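Report on the following structure.
A single protein chain has been omitted; all remaining protein chains appear in their positions.
This part shows chain A:
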């Protein structure tokens, strides 16, 4: 065991350098004034004050959270039935279906999002099809386009989490429910759904977190018309060059997410205690 632990040391060092150090640097940058020097610096909370006093930034933050919530809800509504349908099949077919769900994620997310530009553009499949019925809409560079892009990218995480929870479920519980007089509908709502909740919660986490901080989907499909918090951070670092302010926004986002996760965990725990 001891030897095994020693084997982990290089990885721990690696993780510290690659994960912990950058995080600490971000935290550090967010509380100093102008510049990246770690030798000469002046501590300040100005960066945070600036964010919370600017209406535009708060609006963008709210918009980011709101679109992430919408993405999560849509992913849940589409993902649950799909996961349920997959779990109803024989193990062999389940394997194939799960593979079909994961297959697109083998291709780079960026490339797949670019493909959506083609699909959503004014001469793309969707607009052309709607045009046949006399409906003329511009989809690309709208909130709807960003939402579609996010749901498309994050749906597999939701499906896989729920599917795992459903397939792990003891089949005899379903027999038992039927035996006690529950029809298919009652069996689902009283047994299957409550028992799949852990999968739903981890699915929500896996969709919400990347959705709220995603920046290239709104960039590509929102086309600068639809700015989210991720884009603001990117801008601060790359275009404006204000690392300190960008770091502060990153820290704010990290804290919001941490709070949300704690809330979810609290809810779960209370759920457990209740029974």
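General remarks:
Methods note: a contact is a pair of C-beta atoms (placed from the backbone, for glycine too) under 8 Å apart; a residue touches a chain by one contact, two chains touch by 3 or more; residues count from 1.
Definition applied: contacts and distances are computed from a predicted model.
Missing chain, UniProt name from the options "Stage III sporulation protein AC", "DNA-directed DNA polymerase", "Spermidine/putrescine import ATP-binding protein PotA" or "Succinate dehydrogenase subunit C": "Spermidine/putrescine import ATP-binding protein PotA". The hidden chain makes contact, of the residues A:195, A:209 or A:254, with A:195. Note on the undisplayed chain: of the listed residues A:6, A:53, A:183 or A:239, the one touching it is A:183. Think of the hidden chain as still there; on chain A it touches residues 170, 172-173, 175-183, 186, 190-191, 194-195, 275.
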